[in-house]
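First the structure, which I've put down as structure tokens, then a few questions once you've had a look.
Missing here is one protein chain; the remaining ones are kept as they sit in the complex.
Our next item is chain A:
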Amino acid sequence: MGQIEWAMWANEQALASGVILLSGGIVAVAGQFKGWQFGAYAIAAGALITLLEYPRSKRKKGSTIERCGQKHMTAVVKVFGPLTRNYYVRAFLHAGLAVPGGFILATVLGTVCLGIAAIIYFVAAVCGEEWRPIEVREEPKLKVSETIKRPPENPPPRPPPEARRKQADEGHANPTVVQDEV
């Protein structure tokens, strides 16, 4: 079971639960159900979870397909640092957010789905996974060594090293004139 990254599934499940909680909350508030305040809470919690879970984490191994428009949210989620990187925090956050939804019928499904997402995140945290932002690796700038400025003193065609060493003793002048035109 080592290679399974549980966080990937937990992320999908948490995102779905966020949407279910959100829509349950909307139905409860729109219909002015008894206890619709829980519905209003569910809308807020659902929206928060959907935003938090939308950007996918970079996988330990293998390439990750980003969700469209994920870059901006990745930047926001990255800002919170360890709070969003550590999956224990996420597991308890989701578990905590799930509880109030259970008081009215419209959001009970969202609550249980979120509870399961929290469990899977807990499993992911136990396996030592963490959330890493997907950044576009900017290519390292090609470093140009400054020797490129000075042309070689002794450009080919040139005699083999021994002959050259013999000529060096007699102080032989370079046949082609070298001027620095950079």
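Points to keep in mind about this one:
The rule we apply is simple: a contact is a pair of C-beta atoms (placed from the backbone, for glycine too) under 8 Å apart; a residue touches a chain by one contact, two chains touch by 3 or more; residues count from 1.
Everything that follows uses one rule, which is that contacts and distances are computed from a predicted model.
UniProt lists the omitted chain of the complex under the protein name "FAD-binding FR-type domain-containing protein" (options: "AIG1-type G domain-containing protein", "Exoribonuclease phosphorolytic domain-containing protein", "FAD-binding FR-type domain-containing protein" or "Ribonuclease H2 subunit B").
Touch with the chain that is not drawn comes from one residue among A:L22, A:I104, A:A118 or A:I134, which is A:I104.
Interface note: of A:G31, A:G96 or A:P155, the residue touching the hidden chain in the full complex is A:G31. On the side of chain A, the interface with the absent chain consists of residues 1-5, 8-9, 12-13, 15-17, 20, 23-24, 27-28, 31, 33-34, 59, 62, 64-65, 102-106, 108-109, 112-113, 116, using the contact rule stated above.
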